[in-house]
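Structure below; questions to follow.
Note that this complex is displayed minus one protein chain, with the remaining chains in position.
Right, subunit A next:
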């Protein structure tokens, strides 16, 4: 199968998945108590007001037709209007998404850069003191709630030792955010901690599995030394399973950013989602859900493509 054909097929599949997500989101929108009208007009609105609103918004039309309208609006980037902020949801998201991406992508990169070598090192030193220490730290990092970890980071590295500001950089543009990069350190560390914990475990397991494979023995029989074994053979073979996990990890990272942004007062998607959830601002919530679903689909697609680059067998569909 050619790469072009494969890509086309995977993108089409992704589009189908996104369609299904829109149906789910649409149904959720209509499952709101009292419908969108009650949500927007509030509990004091009279029956006439509700009816008039429903008629104006086309909400008295049959559901399938409404879905088509909804899709039509989606295509034009119209995700509805926030109840509380009185701004189009799309605009709110566009303002905040880049900032969240900066935070999550930085956390992911830092997390993986630490997790992958750590996992490999643990595998090579299996059941030695360093492995036990790293395993214990991983479990602690994994089981510590992000908000608690964040608080500790602030207490230690901002209050006790005034190294970093306790608050993330404020500002609406990326330029303003990057103007005070030291402000990003604590949020990124808080976001990366669980990544390190989870992915070092994956990498450790994958490396251990590959170290016991026959091909490692063959390479050793050919006189390859430990270092070249690890980097030439085991590393790439172990990476495939980690990359496959990355795609599925996108929503988890977003979930983490929700807490991190709230904690460090970083005006991104997570903070938007957080305040929308507290004020029952459903259009914003559903818009965010749609964006996260989209990110997950794109994440898995990217993971599959990277997988294909690393592993030639995937091309033939017989991995």
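One rule holds in what follows: contacts are C-beta pairs under 8 Å (C-beta built on N, C-alpha and C of every residue); 3 or more make two chains touch, one makes a residue touch a chain; residues count from 1.
By our rule, contacts and distances are computed from a predicted model.
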Exercise. From the names "ABC transporter ATP-binding protein", "Membrane bound protein complex subunit mbxM", "ECF subfamily RNA polymerase sigma factor" or "Quinol oxidase subunit 4", which one matches the UniProt record for the unseen chain?
Worked result: "ABC transporter ATP-binding protein"
For this session: Would you mind spotting which of A:9, A:55, A:125 or A:232 touches the chain that isn't drawn?
Result: A:232
Exercise. Who touches the missing chain here, A:43, A:129, A:162 or A:312?
Worked result: A:312
Exercise. Of the listed residues A:158, A:180, A:224 or A:241, which contacts the missing chain in the full complex?
Worked result: A:224
Exercise. In terms of residues, what is the contact footprint of the unshown chain on subunit A?
Worked result: 213-215, 217-226, 228, 232-233, 236-237, 240, 310-313, 316, 318
